[in-house]
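Here the complex is missing one protein chain, while the rest keep their positions.
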Amino acid sequence: MKEKPILVFQTDFTYKEGAVCAMYGVVKSVDRSLEIIDGTHELPQYDIWSASYRLYQSMPFWPKGTVFVSVVDPGVGTARRACVAKTAGGYYVVTPDNGALTHVKKMLGIAEVREIDERINRLPSTTGVSVFHGRDLFGYCAARLASGVIDYAGVGPAYPVEQIVELPIAEARFGEGWAEGVFEIDDPNFGNLWTNIPLDDFQRAGFAYGDMPLVTVTHSGIQRFKGRVLFERSFGYAGKGDVMLYNNELMRVAMAVTQGDLCRAYELSFGPDWSIRLEK
Amino acid sequence: MKEKPILVFQTDFTYKEGAVCAMYGVVKSVDRSLEIIDGTHELPQYDIWSASYRLYQSMPFWPKGTVFVSVVDPGVGTARRACVAKTAGGYYVVTPDNGALTHVKKMLGIAEVREIDERINRLPSTTGVSVFHGRDLFGYCAARLASGVIDYAGVGPAYPVEQIVELPIAEARFGEGWAEGVFEIDDPNFGNLWTNIPLDDFQRAGFAYGDMPLVTVTHSGIQRFKGRVLFERSFGYAGKGDVMLYNNELMRVAMAVTQGDLCRAYELSFGPDWSIRLEK
Partner (left out) sequence: MKEKPILVFQTDFTYKEGAVCAMYGVVKSVDRSLEIIDGTHELPQYDIWSASYRLYQSMPFWPKGTVFVSVVDPGVGTARRACVAKTAGGYYVVTPDNGALTHVKKMLGIAEVREIDERINRLPSTTGVSVFHGRDLFGYCAARLASGVIDYAGVGPAYPVEQIVELPIAEARFGEGWAEGVFEIDDPNFGNLWTNIPLDDFQRAGFAYGDMPLVTVTHSGIQRFKGRVLFERSFGYAGKGDVMLYNNELMRVAMAVTQGDLCRAYELSFGPDWSIRLEK
């Protein structure tokens, strides 16, 4: 018998009340043998961008066929599509089609997408409820797909991959001895900021470990940080409390305070308005 | 062989230290094959009411036979009973009998209850410890029950269901064009408040989606909110930042700020002192 895929959940529900528990109960009621893994339930509230980024960040490390259920859904109960995407690499993502597929589509590729048919793939006992699709639609449909109750075509009608809702992704730029990009996401635990500047492009622009690039951070055009900081492989190369640049876990240039919190210490954040320029 | 039931845990321990880990180790030491699910470990500290409500909120979505372990236990090591209740629907709840069974008893029904016999169903190696029944008694006894080491009678002596400790539950009241109730619980993540007013009673009283009922919230008789707000199926029907009424995941009337935090914005909370009146 073919092994059933794992279900990996990410939401902005937190564990503060019974929502995750109810959602997982639905999965286990569809098929007792399904394996559930917490991706995270602490995505920032309503933050579709983070949902999209975290899918991209973790997906490639999972076995092919894994079913990701991503629920950051400020438009729950309104007209936005509920879908299951099949990626180029053979993963599934069950999610509102509200921008959460942005990074997966661009960086990893989406082969096919289907709109969930609510007449078939919605928990029948909850018909009157419009506010909890994590439990009633996404969790239920994902469990049916993973358990083999339905195949991928059974999700509902396919629609063109081009219609998937995408958020704009900024591109980094490079020249001899300089690079420009944005902080595209944070590490909210350690207070680091990750740029959209790939390490190999950065190195081709002339930077090497051990350099002290001049860093200029601007927010909507206003300078928020300027200084020379060490670029190295890891945090321990800088002194405790020092600002530094490093190559992050996705092979992009990132900025941190060694054993500190860059975002809090310098009041920096991420998004398309947060630019970073690096000069030799 | 009969499949072993899942163990679903809810506590106020958090994951900040090693308590949950030790408790789960005990379960796995009883029976390596038992499946453990986190219901939540972030119940508000010592809040038996929330423990009771969260059991009721999630239980019906789980397969029959599931064993819930609920540990909010301010009286640990004192005379309060430790028990295993068997619900009308065939679930088990392993818990201090301190009010945590209130909602399950009233809303779902309890068929039988047994006091845990500590001489048999307590982890022998921890005899001198009186402060951690989650690890030493509830977790251990639940694992023995789920694994089949003991059957339900093996938990300990039965006692009358009428003796189960219950907290008072307020009833909603209705008339033509009005409804009165209390905020009985919050959604602490999104800052919503859930009333004890069932949707169908509310609709019978004359309210319909699209209405703008006049809402009056009082705390111990003092008015804390008054205004007309939209009643709709889901958050997206109101504008971002607007107060609104909606039908929550348990088919009760609830109040929210769309993509905001009602509790924080208006300094509202829940409990028997928090009344809400709705008028057409």
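We call the chains A and B, going by the order they appear; numbering starts again at 1 in every chain.
Heads up, the rule we're going with is that a residue touches a chain if its C-beta (ideal position, glycine included) is under 8 Å from a C-beta of that chain, and two chains touch if they have at least 3 such contacts.
In this text, all values refer to a predicted model and were calculated from it rather than measured experimentally.
Colleague: Taking the entire complex into account, which one of B:F132, B:F235 or B:W274 touches the absent chain?
Modeller: Selected residue, touching the omitted chain: B:F132.
Colleague: Please identify, in ascending order, the residues of chain B that touch the omitted chain?
Modeller: The list for chain B reads 12-26, 28-29, 32, 36, 38, 45-46, 74-78, 126, 128-132, 135.
Colleague: Need a quick check: the contact residues on chain A for the chain that isn't drawn.
Modeller: On the chain A side, contact with the omitted chain comes from 3, 6, 8, 10, 37-42, 50, 53-55, 57-63, 66, 185-190, 199, 233-237, 246-249, 251, 259.
In this section, only the chains that are shown with their structure count from here on.
Colleague: CA centre of chain A versus CA centre of chain B: separation in Å?
Modeller: 31
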